[in-house]
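Apart from one protein chain that is not included, each protein chain of the complex appears where it belongs.
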Amino acid sequence: MQKRIVITGLGVVSPIGVGRDAFWSSLVNGKSGIKDISVFDTSKMSSKKGGEITDFDPVEILDGINIAALDRTAQLVCSAVKLGIDDAGLDWSGTQKSKTGLLFGSSFGHTHTYSQFDRTHVSKGFLAASAKDFANSVAITNVGHASVMFGLEAFNGLVSMGQSSSLGAINLGTSFIRLDRADMVFVGGVEVLYLENFLQFYLADRLASSRDGQPEMCAPFDRRRNGTILAEGSAVAILEEYEHAAARGAKVYGEILGYGTAFDPQFASRQKTTGKGLAKAMRLALNSANLKPEEIDYICAAGSSSTYEDEVECSAIKEVFESALENVRVSAIKSMIGECFSAAGVMQLCTSAIALNTGTIPPTVNYQDPDPNCGLPLSAEAQQGSFKTAMVNTLDDSGIAASLVIGRTTGDRLVA
Amino acid sequence: MFDRRVVITGIGVLSPIGIGKEAFWQALIEGKNGIRPVTAFDTSDYPCHYGGQVWDFDPNHYLSPQAAARMGEASQFAVTSAKMALDDAGIEGRLDPERTGVALGSTNCEVRVIEKLGEIWNREGYEQTDPEFIAKYPPQLIPANVAIELEVEGPVVIMPNACAAGNWAIGCAFDLIRTGDVDVMFAGGSDPISRSAYVGFSRTFAMAQEFCQPFDKNRKGMMVSEGAAVLVLENLDNARRRGARIYAEITGYGLSCDAYHITGPHPEGKGAVRAMETALASSGLSIDDVNYISAHGTGTKANDKVETLAIKSVFGQRAKQIPVSSIKSMIGHTMGAASALEAAASALALSEGIIPPTINYSEPDPDCDLDYVPNVAREHRVEAVLSNSFAFGGNCSVLALRKWR
Partner (left out) sequence: MENYKDEIRKLISKIGAIQIDRIGDDTHLSIDLGLDSLSALELMTALEGKFSIRIAEEQLTRFTSVTSLAELVAELRGVAFSAAG
C-alpha cells in the first residue's frame, strides 16, 4: 500500500497577485495580469504584452533576509517557498529540515543571467566577470539559494520538461516521499520574463500579436486566438506524507492521486494534429489514480491560447473523456496569468486545490467566441458546485505531455 | 515494494580522451590526458588557455545533416551518445516505445547557442536574431531530440543539476524502472564546453592552468571540459530474456544537500556524507562491500579536502583500504555530463576488473591521505562502487553500482 501524499501549503508569486489569497481572488474575479511589457523594449515587435509581475517585493516577503546575492529568478523561488512556509504555518526544526527537500521545474530561469554574464565579459573583458553573476548563471543556483536560505537538506533539484516541468517536479516529489528520501518536499516551478526567451517564442510565431489587425490577447480555446502570451512567476506546493501531516495537525488542501507523462515523437513536426501524447498522459494519470474519466469533476487545462496546442488538448480531452465530458467543468487559468511556462503546472495545481476546497471554478477570461473545433465545456463565468477531483494538464511544444490528478481529502475545508 | 533490478546494458560516450566506449575505456586505463589548448572560443584574454573538448567530433558522422543542423551542441552530443548506447546494447528494434524513456543531466544546456546569440546581440542587436538558430536553445529539446531519434514515448526529462546532474538522471531512471513504469531508460548527461563556466571558474580561482591534479598537494583547481555519456538502463528480466550483455547492476543512489553555501562545500562534507550513506543504505551495501570509489575529485583545494574527510566519515578505518580515483584528472570537469561519464567508467571498471588512475599525481597532501590510484591503472576485482558528484548549492548525489554475476 503506497504512502498517501497530501498538499499542506501553497505559495504563489504570479502576474495576478502575490500570495495564495491575492492569486485566488483575482482568479475567481476574472482579473487578468496581462499588461504591456515594461521590462524590455517591444517597440519593434507586434507582440507587446506579457504577464509581467510588477508588484513583487522580495525584501518584504523574505522578511529581512539579505538577498544581495540573489538574481530575480532566485528571488522568485525563495519568495514562493517563504509564502508556502507561512501558509503551512510551518515551524520546523533542524531534524525535520534534514528530511525536507526542494524540487522545481524551470526552463529559462537561468538564461538571462547566463547571457548577461557572458555578454559582459565578452564585451568588457575577463576582469569584468562578476563572481555573483557567475554563480547565478548556473541554473541549479536558482534553487540552491532557497535550500541555503531555508536549510532544506534532503535534496534540491531542477526538472525541465518545458511547459510540463513543474508537473514533473511534483511527481518526483511524490515519488521521493514514497521512496523515503524525504517526509516533506517543496515542489514548484519558476519562470522569468526576459527578452531572451520572449524573442524565441516571438520569432517562432507562437505569441499572440497585433499583426493584421488581430487582437493581442490570451484567449484559450477561443476562435480569435492567434498565439499565447508569455508570463513569469513562481509557485510552490508543499507535499507531505499523510500520516506525517496528520501528526502535526497540518491543514490539508488535498491529495495527489495520480500522474502520467508521455512523449509524442511526431508532435514537434506538426504534420497533423495529434493529441496522442497528452491523451496517453491523461490515461496514465487516471489509471494510477484508480479513477475513471467520469469521476473527474474539473480539468484545469493547459489551454494557453496557442493555435496548435489548444486544439491538440481539446482533441485529447475529448478522446479520453468521451461522453463523460458532459459532467466535467474545464477552465484555462492562462487566460489570466498568461503562459507562465515552467511555473504554470504548479499554479494550475494551486488553483485546483483551492477550487476543490471552495467549490468555485475560476472563469476562462476572453472566452467569448468558442472555437468550434474545440467543444470543451468552458465558461467565461466562475462556476459553483461540489468538486471532489481535478485534473491538471500540461503540454510542451516539444511533445512532452503530463497530467496530474488530485482529490479533496475528507475533513479540512478552506473558506474562500 | 520493488523487486525489479536495474542493470546497465549499453554505453555511449563522447569525451576528451575518446569518442565511443572502446576509445574512452582504452584511454582511461592508459592514463591519457585529454586536456589541451582550447579551440572552442578565444582564450587569449584569459589567464588560462587549457581545457577539455570532445576533440575531432563531427556530428555529421553520427547524425543526418538535417538532424545535426537543427540541433544545438548539447543535443548533438546527447543524441550521438544515445545512438551509440543503443547500438552497444544491441537493443534497436526491440524497444517498447511506451515503456522506454529518456533522462539526462546538464548544467545550462545549450550554452554555445546562448553564447553565440549573445555575440550577435552585442554586435548587431536583437533584430538580427535568426529564428531557426534561437529555436535550438530550449533545454527540453535535448532529451526530446533523443526521444525523437529513438522513437521513444515514455517519460522524457532533463535535470539541469550541474555537476551532480548525471547521477540525478541515472538515479531517476533507476527509480522509474524499479517502480515498473518503464523497462528501459536512456540515462546520462550532456554538456558542451561553456565559455562562461571557463571564465567564471578561472575568475574565482577555481581553475588550474594546464592540467588537473586531484588530491595532489599542489592542485590548483579544475580544468573546464565538455562531454556526454548515455547509458542504457534496463529491467533485469528484460535484459536476461534477450540475452543482453550486462556491464553492471545499479543498486541504488543517495541524494542530499549541504544547504550551507551557494558555491562552497560544507567544511565537513555533511551533504556528501549523507548522500554516500543513503546510497549504501538504499542498496543494502555495507562499507565493507565497496572496494572502489569514483571520486568527484575536481582538483580544487576545497572539494578534494572535503571529499576525503567525507569518505573517511562514512568508511572509518576502512577508508584507507579503498582505492579512490578521479577520472577528472584525465577528462577534466565535464559538468552535467561528469557523473554520467563516471558511471560509465565505474560500470566498465566493474566488468573489466581494472580501476582507472588519478593522473598528474606527484606530491601527497596530508589532508588527502587515501589511496588515489596514482598515475597507473590497477587491476582489481571491483565488487561494488560508489560514484560521487557534488554541485553548487551543496547538491550531492552518489550512485551505487555492483558487479554483475
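Going in written order, the chains are labelled A and B, and every chain counts its residues from 1.
The criterion applied here is as follows: a contact is a pair of C-beta atoms (placed from the backbone, for glycine too) under 8 Å apart; a residue touches a chain by one contact, two chains touch by 3 or more.
Since we're looking at a predicted model, the values are computed, not measured.
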Listed residues A:I34, A:A135, A:A237 or A:C374, member touching the removed chain
A:A135
Where the complex has a chain not shown, which of B:S194, B:T263 or B:S283 is the residue touching it?
B:T263
Across the whole complex, list the residues on chain A that are touched by the chain not included here.
66-69, 127-132, 135
For chain B, which positions touch the chain that isn't shown here?
203-205, 261-264
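Methods note: only the chains that are shown with their structure count from here on.
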With touch defined as at the start, can you tell me which chain A residues reach chain B in the complex?
2, 44, 69, 97-98, 101-102, 106-108, 110-111, 114-115, 117-119, 121-123, 125-127, 129, 131, 134-135, 137-141, 143-145, 147-148, 150-162, 165, 168, 172, 175, 179, 181, 195-196, 199-200, 203-204, 261-265, 268, 277, 280, 396, 398-400
So, in the complex, the side of chain B touching chain A is made of residues 1, 45-47, 97-98, 101-102, 107-109, 111, 114-115, 117-119, 121-122, 126-127, 129, 131, 134-135, 137-141, 144, 147-148, 151-162, 164-165, 168, 172, 175, 179, 195-197, 199-204, 255-263, 270-271, 274, 278, 391-395, 397
